[in-house]
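Only one protein chain is missing; all other protein chains are in place.
Moving on to chain A:
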């Protein structure tokens, strides 16, 4: 299977849904993907099982401030410089590109990076959604050593970091990113296909494509999307309050949705930190991270990012289960509610919504 020009829009829509409110705007990434496919051709999509055991997979993602990445867009050379550095370190060129984070901009932009490098894209990622921090990836949860981070900036600088663990990789990568003008391309956990097995969330690129396509020409886009996701509908209503503040480099806030129609009289509050993290109704939690919570336009079923939430929007909140890796003790320690500062014991969304 290949990702061609006609797939980019659907992929971008699906990545926006999986972004759970964060992960950055998919539009610039979609433009870059289209441009790269036009110039270098369609991008083959491969499964980890399709690759030889020693094949090198490079997970890529943009890192930095959204305001900056929207202004100082990636250059075309950054993926090539990372690939060259991978070859220098490992003694052989990479065999496939992977999205570190399928949710949001970093889900669709890897199509451009793979096309530019003439490499296939792996049908997998390290999150199955969007998370804000570098160590919040499945490879970290699977216990792979976070001993190599390669970053390329727009000026042509390449920085290779050998951190002692995932938390240091977050800290050092963040510092390099700021020095590079608050925007860089990053590879971490460069891994062989063999080591990747069991350490990735598989099938997420084709999942994003299917999610994006599910609403195409659907008479009831919301129902089509719910069925595709296997999601519970937490509430349909009107956004009545959005409150945001910037603390510790992240936007935190809450959004309140008052039910309308059959949900009249109900009220759902979403806790946000770039992504939608916890949904609460009448003091009762209805869904929590790492399960996925997305706000969509009730009419079109298009995902709405947290920074685009506005009073008066008619929205539906959907929630569905995360990949099993995130429900292991290490997964919950890394990206469960307590990793985001909520004093909550994780309960799967299936138990909270039935």
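As a working rule, a residue touches a chain if its C-beta (ideal position, glycine included) is under 8 Å from a C-beta of that chain, and two chains touch if they have at least 3 such contacts; residues count from 1.
Simple rule for what comes next: contacts and distances are computed from a predicted model.
Missing chain, UniProt protein name, picked from "Sugar ABC transporter permease", "Carbon monoxide dehydrogenase", "CoA-substrate-specific enzyme activase" or "N-methylhydantoinase A/oxoprolinase/acetone carboxylase beta subunit": "N-methylhydantoinase A/oxoprolinase/acetone carboxylase beta subunit".
If you put the hidden chain back, the residue from A:70, A:223 or A:267 that touches it is A:70.
From the options A:17, A:32, A:225 or A:335, the residue with contact to the unseen chain in the full assembly is A:32. Only one of A:139, A:177 or A:229 touches the chain withheld from this view, namely A:177.
Although one chain is hidden here, its contacts on chain A can still be listed: residues 27-28, 31-32, 34-36, 64-65, 67-68, 70-77, 112, 116, 154-156, 174, 177-179, 181-182, 238, 240-241, 246, 249-251, 308, 310-312.
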